[in-house]
Structure formats: structure tokens, C-alpha cells
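Shown here: the complex without one of its protein chains, the others still in place.
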Amino acid sequence: MFERVLIANRGEIAIRVMRTLRDRGISPVAIYSEADRHALHVRMADVAVCVGPEASAKSYLNMDAVLDAARRTGAQAIHPGYGFLSENATFARRVAEAGLTWIGPPPGAIEVMGDKLTARRTVEAAGVPVVPGLSEPVSDPDAALAFAREVGFPVMVKASAGGGGKGMRLVKRPEDFVGAVDAARREAAGAFGDDAVYVEKFIVEPHHVEIQVLCDDHGGAVWVGERECSAQRRHQKVVEECPSPFITEETRQAMGAVAVAAARACDYRGAGTVEFLVGGDQGFYFLEMNTRLQVEHPVTELVYGVDLVDEQLRIAAGQPMSVRQEALIPRGHAVECRLYAEDPDTYLPSPGRITGLEWPTGPGVRVDAGVDAHSTVPMSYDPMVAKLCTWGADRDQAIRRMHRALDETRVLGITTNRALHHRILKHPDFVAGRYDTGVLATPLPAARKPDGGWRDGLLAAAAIARHEEAVRGQRIREAQPGGPSGWRTAGRNRVLG
Amino acid sequence: MFERVLIANRGEIAIRVMRTLRDRGISPVAIYSEADRHALHVRMADVAVCVGPEASAKSYLNMDAVLDAARRTGAQAIHPGYGFLSENATFARRVAEAGLTWIGPPPGAIEVMGDKLTARRTVEAAGVPVVPGLSEPVSDPDAALAFAREVGFPVMVKASAGGGGKGMRLVKRPEDFVGAVDAARREAAGAFGDDAVYVEKFIVEPHHVEIQVLCDDHGGAVWVGERECSAQRRHQKVVEECPSPFITEETRQAMGAVAVAAARACDYRGAGTVEFLVGGDQGFYFLEMNTRLQVEHPVTELVYGVDLVDEQLRIAAGQPMSVRQEALIPRGHAVECRLYAEDPDTYLPSPGRITGLEWPTGPGVRVDAGVDAHSTVPMSYDPMVAKLCTWGADRDQAIRRMHRALDETRVLGITTNRALHHRILKHPDFVAGRYDTGVLATPLPAARKPDGGWRDGLLAAAAIARHEEAVRGQRIREAQPGGPSGWRTAGRNRVLG
Amino acid sequence: MRFTIEYGGESHAVDVTPAGAGRYAIQIGDGEARVVDAFVDGGLVHLLDGTASRAVQLGARGDGQHGQHGGLDARVTVLDAATARRRARLGGGAGAAGGGVVRSPMPGRVVKVLVEVGDAVTAGQGVAIVEAMKMENELRAEVAGTVTAVHVAADDRVDGDAELVTIEPAEAGA
Partner (left out) sequence: MRFTIEYGGESHAVDVTPAGAGRYAIQIGDGEARVVDAFVDGGLVHLLDGTASRAVQLGARGDGQHGQHGGLDARVTVLDAATARRRARLGGGAGAAGGGVVRSPMPGRVVKVLVEVGDAVTAGQGVAIVEAMKMENELRAEVAGTVTAVHVAADDRVDGDAELVTIEPAEAGA
């Protein structure tokens, strides 16, 4: 096993990886941009290297600087987390060329799955069902329109290099088709520098369900259950759960087998996720494969009792994975809420200083946070500050525990989307477990309103705190130089009246 | 189900129970002594009632005040937690007489199990193996000595009303026997107001292993695995784990069946724990039954996926328990470390103000705490401030995660026994899983020593903090009255040099 | 001591009078005065009022405080008597001026300014795009009028509440 591993990431995932490294007695190396100089992931490491200025392109995406950091600190391997360089085949190759171990899939697998059309062709050849669609980028809009008419509207126009909803257009009527292709192309060119787009049948009432897979160098390939990720806003996942309340056991087993086939088709190694669209009729179609650890991996860990990062380390070190398919038995239910630094009503981002923070604890709660009470949330990076997960013996208990965990969460100084999660979790379709990717576009239940007692308590608390502040300020001004240190006395002020 | 439940306890267990109440949408009522007026368990409740001054006897043990609190707040049931009134049959009866539901076993079961000799006779009649011993208190020391010679020395002399090691004497030689009986009697009289003592064979290399049981009103009675509690100091448990690394599967199954028989013998209802001594030869003997929730219940919850407090609520409400014996399948391994406000070297208690606090988070960690960053640990109550639990797919992973969790724990202002736990967890006998109740009397591995870099970092940090304090004090003194509020500016001081 | 507290779009007068032994008499507006037991520690205020227990967490946020109690978040701004009077004097004018100034609701980077000085704008028209946390946010004019000043340029970093564009409202005062 490795003695020292560099984590080429920041925030919660850097810390998540660091924890498993510590469990194994491996020394973690953190990297940071100037803006993250005193970020939590740096403070939790003993060894840390600055890789450039705030802009990701010049720091976390700066391959030379990251490789140099590994060299300087004697790291033997690099874990990329998710995002940033995690799905960059060039970087994976350069890591290997530098004599280091890449804790991720082979560059070839990243490349195959990185291009949506190549991915589609590859898995289709392995017998994996795909959404009916063109297997080449649109060159002749008229031919494409004919195809769209053949599979039937609505259809989706998608950027070949895309992701995260950019360069994507839903087209409901034939007369809107050509305009939509043009718009998607422009957007794709702007976002990815590549204007190739393709056309797919649009699955009505689609569910986004994904399968976790693990493959090692010893012929081992398993699937570790599924995650239901249909609670999306602007194509971004907000709440995930395991297992899916929607798919049947038959569908689950079939999807698992197909996901392993997809992984084998690209000669996969390590942890990966095969995303599917599942229609209301339980028909499922390959969407894409994420060749890295997924944000929402903790729900799988909670239900299957597996440490996916630990399996990544084993596999990268050339060891067999520790799990066998027949021993992967799900237990209970897990839910994840992504806590974003953003307004729950306007969705405006809310970077800034955190001036108070407490995480929930107790039975069934797992928190993976990227910040603490001493953090500032920079404006340049992803707005996710933490993932709250709960486990329950059944789905109902997991959801109830999540309400409790959200209630116990305190993040002051910035706005989080905490209130939005309560509302999603109370949406009748979510409660019933029959929601598709359209659920967050439908009206959510009203947010809880403060009652009079709450309002009066808040006003009284704010006034008393300010009163004490005024009294204390007076005391400090009156204090003699050389008297009791304000550093010590400022900590606590038991009011004596 | 109940709408409002009073929790007749304080600290971590009050909060533990509160969390499950919240999960069920039940309104919790807290009680507090004057010393706990602003304690965490009060702050986490919406409704709280003062039951008397600091001394437990006048507050948490004051039955009239507790019952009056329930009446005033409209609570329908009382959960006693552990300790305090939890094993008081008189209180259980008074709760029922007040028309409230007692979330615990019937008073008769408490009484039977509350007296060691009655308990012994009762379970023995049900075929439960007991440590060979006299079934009546010692009246004729000579007859008792003859019995001791018969079962063979060493023997234990124990207070009939005892617990926690008080009124207990190990006698290795016949010539010390009569003196030991006299001493144990005096101690028992002082501690419990009852000088009855009895004699038992002393089990060599004993393990303390206990079985969790649940019984409901519908004939259901199950055992939920065991807990290994042999890591004890002065007869107090310090580290517990589930499953026991010592007992065989055959022993486990046999103990489970016997524990259920013991519970049935006293017509038990609710959650209870049957404690056994297990010898080096896997022979096991009934020790006592704790007729309440156990401190270390979370390790069972982690391994069996059951919420024991939730089962207590169901059973008290007359519902069937949610679990069946055949579905209770253990998964992985869990360890609990009791974090005490006490010096890890001198064992001296360390009550006082907490001036900084952070709990560990991340995969496999569960924290049940009774304090937060705003707490004062009073001198009058139990020194346990939190229970740190970790779960792992195997024992090794659980222990490694516990080291990580202990490292991430920050409690400033008071001394905790955190360092002691690292040492216990590294004890070769603990690591190997072959320790008995004598393990903590043997030398522990040395505590980690700070290296030079750590020392220099601490000195530099302390000096810089004090420097900033001096500079800031200067700024505050220079500030105009009516200028920026110190309340706000005191929170953060990014050093700009 | 009397404070004016802005909360939920309203101003509340709150009187605080120490009543000994950690207690305070609190009067909100014209309501009845209540005596509560209070514990203040850092950002935490715990109030006991009869059998009601309320733990409120307060943290600095911009000019005000951010409060949390149980699952709810709120913004509160506490003004002492002198500041409240000063604000009251300035009140009307400042409010009117606010309508014509488009501000960035959060710190970020200006991606694009969509108007120039002299442009006529309609209420709701986008005037600038500010990016923060990988999201682009179009900021809009609240009033119709004429752009009299553009305070930022593309690629500028701005703080929260920074002025982006000033608009002279059409038919102001009508």
C-alpha cells in the first residue's frame, strides 16, 4: 500500500479521501489555491502545497503544479476526487509518466466514456441498452429531423462533449427542431469549445438512476447497488437516495448486470458509475459513465457497508477488491441532501464568511463537510459546503432522520439551501417515492413559517446579545491595560444581571 | 403513539432519546436541575421544567417534581434514560398511578432483577446458568467458608444490593475469608443501607459480555446480539464493542437463547440487557439484568441496524416491536469509547467550562454527546461528556476509524480521557481481541509524545494568538464609542500583518 | 436599553432591562413585558420563559446578524437608539435612491455589463451578469429609466451589495 498520497482536490471530497487515507495510516498531501490557503482541507492535512492563484484553471487544474507538488512531497499516488482533473485522461497519463500511481481508471476508459457518442457505441456493442438516438453528431439537420420523427417527439438535442445541462435542448415539436440544434451548437461551442451535438429520444417521466461499479486488476467486477438521483434542479442533483424507491428488484438486477457489462466494455478499473434513464415502464437506457468517485457515493456506503475510497486505494495498489458480489447485501435506506451556499428561494449563490457552524450528530447521521466554523466560502468554486446523509432501517426513518439532521444544522453568516431540503422531503411525490426528474419543477410545499413565539424569542435574543455586547464593550474600555486578557474573557459571558 | 414524552434524565442520554422522539414527531419535554439550567439537553428541547437544585437527590431523583413536570407539560409518557430513576420500581409504579406510560419494564421485573439474589434464583429456575454461589445472604460465616472451599478459591464476596464495584471483595485464600465478609458488609451498609452480602465462585480470566433483549406485549422476545464490555477500569466500562471478538458463534447463540429465557422468567417488557461472565473456556454465567437502556447501546444499533429507543417507544405504546429474530443479522463491527471529563493519567475528574469543541464527522462515525461548545460540565454528575462510536466492515476498520475520530475530537477547557483511548486501542491484547476484564490493569502502551515540530507549532500559535489579542485589544481601546460593534468584529481576525 | 430591530421587513422596538440573576425584562413593541432567564455565550442566546426553552444562534452577516432557531433562518439587524434615529431621518430618501441602483446580491466576478451610460432601460431588464460559484446570474433593473452611471467593467471582482449600475428613474417624483 502507499505511504503518501496527494489529493488533487479541495473541499469535502478532499477531506473525505483524507479520512480513509488516515484510516489506513497513509500520509495525505493537500493542495490549495491562494484563496484556499487556510481552508479546512488544508488545515486537516499535515503537508500542503500551494498550486496557484484562486482561478481553478491556474491552480486545481494546473497539471504541472499538481505533479510538481506530488514530486516535492514524495507522494506515490494521486487521488483526483471528483470534478477538476478527475476525468482528464491526459492528466491520468501524465501521472503515470511521472512514475506515480493514478487512483482512477485507465486513461483509455476515461477517453471512451468521456465522449458521449463513443461511449454509446462502445456499450451498445456490449449489449447495453441505449436511448434510441443518432450515433453520429448532427451534420445534416434534415436527416436528423427525419430521425427525430422516426423515434417520435419529444427528442433531446445534446452536446457531444457536454454535461451538467449545458448545450442541451428539449424539442417537443418538429417545427422547433432546426432552431434548437443551432442554439445547442452555439451553447456547446461556448461551453466546451466543441459544437458537436447529437439527437436522442426523450424518455417521458424519466428517472435518473445510477449503478455503482467496482473493477480490479484480478478480474473482479461487481455492482454495488443503485442510487436514485431524480431530484434535480437545472439538471443538478440535489437529493439522492439508495435504494431507488422506484425501480423493481427485477430492474435493479438487470441494470446491475448491464452496468458491469458497460464497465467491462471499456476495460474499466476502480470505482465508476453507470448512469441510466429509467422510464415509467421500468425500461432503462445507458446515459453515460462517470469515471470517478461520485458526489453521492456515501448513500451507497451506508446501505452496502463498503468504503468506496478504500476499495479505490486497494485497486490502485494492485490488490483485489475486498468485496464479492454475493456478499453485497443492501441494508436499510440512505438519503443525501447537498447543502449548498445558496438562497433556497432565489437560488442566488451565497459565498462569504461562516460566522457560526454546528453539524448534526446522533443515530443515523453522517456529515461530509468541506467547511467548519473558521471557513470562508470562496466565490470561485462549487457552492456545495457539505453533504448531509442519514441512514434508516427503512426509507421513512431515513427521511425523518434527515429532517432532524437539517434542523440540527447551524450555518451562520452565509445562506444555505437547508430550507429547500425540508420542502423537497415533504413533497407528496417525494414522500410517496414516485417522483421523476420533473419533481423539482413542480410546486414544493410551503416553507415552514416562524410562529409568534419564535419571532419574539429571536427579537429578545438579538436585543439581549446586543445589550451584553454594549455592557461588555464598556467593561473592556474601562479595563486597565495589562488587566485580564480580553482574549480569555471574550469567550463566555454568563449573564449575572 | 404518544404526542409528548418527558425525558427524566440529562446529558447525552436525554439528547439521544430526544432525537428519536423528534424522528417520530413526538414533542420532547426536558427536565433540569438549577445547575443544568442552560445545559445542552435543555437548549435542544422546546419545553423544559426545572425540578430542583443541583444535587441529584433533590432534582433528577425527586419523583414528585418529575411527575409534576409531566403533569404541567401534558406529557403522556416518561422515558427514564439510564441511571437516576430508570431502575426504580417505586417510580415506575407512581408513573402508572399518575395515568402516564412508563417507557420501561414492568415494576415487578425491575424488582426481581434489582435484587441480585432474587434475580439469581429467578433465572436459575428458568434454566439460566449462574456462577456457582450461595443463594442466600451470608449469615453463618463458617458455613459460607465451607461453601467457598467446595466451589474452590478464589471467590467473590458481593453486596446483595450492590453495583459499580462497591461492597465487593475478591478472596484468594481461605484465611482471608471471614475478614473480607466483614469488610464487604461494612462497605455495603455505608453505600446501600443494606449489609447483606453473598458469596460466588470467582471466574478466572473473566469476560464481561452482555446480551441485548427486547420483549413486547404481543409475545415477541428477541435478542439483538452481544456487547463485549471487558475493557473496564475500577469495574467501570471504558470501551465496548459489538460483536465480541472473544466468544464463538456457538456461545453467542447459546447466550442469546439464555438471555431471552432470563427476560421471560421475569415477564420482561421493553429493552433490557442480560450481563454474563464468560470464562476462558467459553463457559458463561448470568451476572445480572439491567432493566433499562444501556450506555453502550449504540454499538448494537450500528451493527444490527435497529433503533433501540424507537423499539422502546413502540413497545411502551403497546405496539409489536418492528424486528424479528431471524431478520436480526449483524453487519460489520462497532466500537464505543466513553469520553470522560477526567485526566487520562491521574483519573482525576475535570469539570468546568468548555472553551472549544468540535466533534468528528465522516464515514463510520457516530457521536452521542451531552455537551457542546457552550457547555459547562458540572461537578455533581457523571463525568461522561460523550460517546464516540465507529463502525467498520470489520473490527480492524472500526478501530482504525476510532483512532481517526479521537484525533478529530476537540474539547478545550477541560481535560478528557481521549489519550487513554488511543492507548487502550493500541494495547496488544486489545488489538488481538483477546482481552479479559483484567486488561486495563496491565501496562498500556505509552501515550504519543509531541515531536519538535508539534511543540514549535504550538508555541508559535500561542504566541501569535496572544500577539493578535494584544493588537486587537489596542484597537478596541482606541475605537470610538458607537463605532463598529466588537460583537461582530471580535469573531474573526484574518491577520493582514 | 432600547433597540430597534429590523426583521422580516418590519421594525420592532425592543426594551431590555436587566432583572438580576441572569434575568431580563423584555418588552417588544407595545406588548406585555416578560421576564426571561438568559444565557449568552458567543453567538448563542438561550432563553427560558416559563417552560418554553429557546436556543437562538446569532452570527455576524454583513451589516446585521443571521439568526437560527431550530430549523429556521432569519436576518436581523439590531440598531441602537442613536443609529435608529439617524436612519429614520435619512429613511425616505435612501429608499427612493435604492430603487435606481442595481447591486450585486453576492460577491462575484462581473462577466458582462449589458448597458451603457445613456441607455434607456425598462423595469426587469438585465443590466449586468455576475458570476459566483460557477453560476452566472443576470441582475435586472428594478425601475425603468436612464442609465446614469456604470460602476463596473467585465472581469471586475465585486463585493456583496456592490453598486453595479445607477439608473435615473423615468418620471421620478411623478
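As written, the chain order gives the labels A, B and C, with residue 1 at the start of each chain.
Going forward, a residue touches a chain if its C-beta (ideal position, glycine included) is under 8 Å from a C-beta of that chain, and two chains touch if they have at least 3 such contacts.
What you see is a predicted model; the values in this text were computed from it and never measured.
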item: Which displayed chains the unshown chain touches; value: A, B
item: Which residue of B:412, B:431 or B:444 touches the chain not shown here; value: B:412
item: Residue touching the undisplayed chain, where the options are B:341, B:371, B:398 or B:424; value: B:341
item: Interface with the undisplayed chain - residues on subunit A; value: 29-30, 37-38, 42-49, 72-73, 373-374, 482, 487-488, 491
item: Positions on subunit B where the hidden chain makes contact; value: 341-342, 346, 348-356, 358, 379-383, 403, 406-407, 410, 412-416, 418-419, 422, 448, 450, 453-468, 470, 491-497
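Here, only the chains that are shown with their structure count from here on.
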item: Most extensive contact between chains (C-beta pair count); value: A-C
item: Inter-chain centre distance, subunit A versus subunit B - centres from mean C-alpha coordinates, in Å; value: 37
item: Subunit A and subunit C, separation of their C-alpha mean positions in angstrom; value: 32
item: Euclidean distance of C-alpha centroids - subunit B vs subunit C, Å; value: 48
item: Sequence positions of subunit B contacting 2 or more other chains; value: 373, 487, 491-492
item: Interface hub residues of subunit C, defined as touching at least two other chains; value: 39, 41-43, 52, 54, 59-60, 65, 70, 80
